[in-house]
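Every protein chain but one is kept in place in this view of the complex.
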Amino acid sequence: MCSTCGCTGHGQGTQIQFFVTGYDEKNSKEVEEKLLGLPGVLYVHIHTHDGETTINYNPAKTRLSELTAVFEQRGLQAAI
Amino acid sequence: MHEMAMAQGVMEIVEDYAQKSKAKKVCTVALLIGEMTGVVPESLEFCFKAVAKGTVAEDAKIKLTNVPLMGHCNNCGNEWHIENYNFFCPQCSSAKVDIISGRELRVEYLEVD
């Protein structure tokens, strides 16, 4: 980060990767947008074809259960 | 990481408490560092030595206690040491997990003369 102040704030970004079954073009876009809207989520990348879902988030702001709820609400299965 | 900013933060606290307790010399600075902070102990010690030069804590030893990243499952009550940032409960696979320790970044106590 910045060498002058070394700032990154408190609460680091954590990366988590899920493998999701059940994606199609429409719901994968919905999932991406819903996840991005969660307060602690900074980055989402989804490979629709193989279900690889990478999320960078701040666990101090958003809980894991809030992430998994996004998949559950759409009837998608997410595994680590 | 940002160990320099942390070292400065530690120094502010040390100077404040050393002054309040009228200490002539700080011998030990005890820190509680949670596993999730990702702090590299050697970097923090190095940075602290640099900012402490010429202060009451110039020769102070850093005593670092690592606090493990522990999860509590709200579904089955399990408590365990979270590894690889896998926040799913190893017992029931629930994601309803609270972090009960491991995010600390605290000055615990000082040993002064």
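Residue numbering begins at 1 within each chain, and the chains themselves are lettered A and B in the order written.
By definition in this document, a residue touches a chain if its C-beta (ideal position, glycine included) is under 8 Å from a C-beta of that chain, and two chains touch if they have at least 3 such contacts.
By definition in this document, contacts and distances are computed from a predicted model.
Protein name for the hidden chain, per its UniProt entry and selected from "Amino acid ABC transporter permease", "Lactate utilization protein C", "Hydrogenase nickel incorporation protein HypB" or "ABC-type sugar transport system ATPase subunit": "Hydrogenase nickel incorporation protein HypB". Residues of subunit B in contact with the chain left out of this view: 5-6, 9-10, 12-13, 17-18, 21, 23, 31, 105-113. Within the complete assembly, residues 1-2, 4-5, 7-10, 33, 36-37, 39, 41-43 of subunit A touch the chain that is not shown.
Keep in mind that, in the parts below, only the chains that are shown with their structure count from here on.
Averaged Cα coordinates give subunit A a centre that lies 27 Å from the centre of subunit B. Residues 1, 5-8, 10-12, 14-16, 59-60, 63-65, 67-68, 80 of subunit A are the ones touching subunit B in the complex. Across the interface of their complex, subunit A is touched by residues 1-6, 36-38, 85-88, 94-99, 103, 105 of subunit B.
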